[in-house]
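Handing you a structure now.
Left out: one protein chain. Kept in place: all the others.
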Amino acid sequence: MKIRYFAWLRQRTGCGEEEIALPDGIATVAELAAWLGERHPRFAEALAARGIVRCALNQVYVEPDAAVRDEDEIAFFPPVTGG
Amino acid sequence: MKIRYFAWLRQRTGCGEEEIALPDGIATVAELAAWLGERHPRFAEALAARGIVRCALNQVYVEPDAAVRDEDEIAFFPPVTGG
Amino acid sequence: MVRVQDEPFDVGAEIAAFSWGATHVGGIATFVGLVRGTHRGERVRAMTLEHYPGMTEREIEAIEQEARRRWPLDAVLVIHRYGRMKPGEPIVLVATASAHRAAALDSCAFLIDWLKTRAPFWKCEETDHGECWVEAREDDEAAARRWL
Partner (left out) sequence: MVRVQDEPFDVGAEIAAFSWGATHVGGIATFVGLVRGTHRGERVRAMTLEHYPGMTEREIEAIEQEARRRWPLDAVLVIHRYGRMKPGEPIVLVATASAHRAAALDSCAFLIDWLKTRAPFWKCEETDHGECWVEAREDDEAAARRWL
C-alpha cells in the first residue's frame, strides 16, 4: 500500500510517500495510523493531538474507522488551508 | 418649482418635466401630487393605486408628508427596476 | 467609485484594473448583471434603461457609503449603464475588495441588492409584442430587506 503525508506531516515524518505491505492485524485507518506512529515518532505526536490529522483513502476523505486493504493509497494531512 | 416624471409616469403624463409655481395652499408632496393629478388624469390614476408612485424631493427619497417649497425639484416615478 | 454611463464597458478590463497590487487585500468579489434574452417566456430583443441623472449617482454613492460603514472595504467599484442594450450585454458591475473574504462577498451582495431597489433606473423591454415597462419584483424587495 502507498502511504502519503502532506504539509508539516510530510516534514515531520521526513517523507512524502512510502510503500509498505499492509501489516498483520491492521484493519482500519486508525490502526494503520497507530502502526505508522511507531515508525515516525513525530507523526505519533501529531496523532495524539486529536482532530489535527485528516485522512483520505484513495483520495476520498474517510473517518478513522474506515477499512484499509493492501492496494489502497492512504494519505495523512493537517486541516486544509487553501483558497 | 420643477416637477419631473420618469418611466411610465412620464409616458402617462406626456411630459418628462414641467415648471410650475407652487400652488396656493399646497404644503406637502401628497397635496402637490393630488393637485398635479387634476392636470394629468392618468397620473391621478397611478396615484390611486397605493404604493405604486415613489417621490424624490431634490433628488432624495421622501414620504408623502414631506414639505415642499417653490424652489424644489420634485420627481415622481414607479418602483425602480435597475441592476 | 461610482460610474453611471451610456457606453458599454469591458467587464474583464474593469476587473483587471480593480484594486490589484494592494497587498493587504485578501479577497475581491464581483457581480455583473446582464440583459437577459427572455422575460416571462417572451423573447426580449433589446432593453432601454431610463434613469434620473444626478439622483442616480447620489443614491449609488449613498449605498457605497453604507457598505463602507458596514464592512472594512479597501475598494468599491459600481458601474451602471443606462440607455439601450441588447441581450447578453452587461448592465451593472459591482466589485468590492477587502482583507477578508466574507466582507468582500457580503458587501458585494448588499450593494447589488440595494442598487436594485433604490437606484432610480427603470427598464423598458422590447419584445415581439411591443414595448413594456418591467415591474418591480417582490423578491428584490425581500433581498434588500435582508440587510435592514
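We call the chains A, B and C, going by the order they appear; numbering starts again at 1 in every chain.
The definition used in the following text is that contacts are C-beta pairs under 8 Å (C-beta built on N, C-alpha and C of every residue); 3 or more make two chains touch, one makes a residue touch a chain.
Because the structure is a prediction, the values reported are computed rather than measured.
Visitor: Considering the complete complex, which visible chains touch the unshown chain?
Guide: Result: the unshown chain touches A, C.
Visitor: One chain isn't shown here. Among C:A62, C:A75 or C:L105, which residue touches it?
Guide: Of the listed residues, the one touching the omitted chain is C:L105.
Visitor: I need the residue numbers on chain C that touch the omitted chain, in ascending order.
Guide: Residues of chain C in contact with the hidden chain: 10-13, 15-17, 20-38, 87-88, 99, 101-102, 104-105, 108-109, 112, 116, 139, 143.
Visitor: So which bits of chain A touch the chain we can't see?
Guide: Counting only chain A, the missing chain is touched by 4, 6-8, 10, 56, 59-61, 75, 77-83.
Rule of thumb we're sticking to: only the chains that are shown with their structure count from here on.
Visitor: I'd like the Å distance between the centres of chain A and chain C, where a centre is the mean of that chain's Cα atoms.
Guide: Whole-Å distance between the two chain centres: 48.
Visitor: Measure off the straight-line distance from the CA centroid of chain A to the CA centroid of chain B, and report it in whole Å.
Guide: Comparing mean C-alpha positions, chain B is 72 Å from chain A.
Visitor: Chain B to chain C: how many Å between their CA centres?
Guide: 26
Visitor: Scan chain C for residues touching two or more other chains and write them down.
Guide: Touching at least two other chains: none.
Visitor: Could you list the positions in chain B whose residues touch two or more of the other chains?
Guide: none
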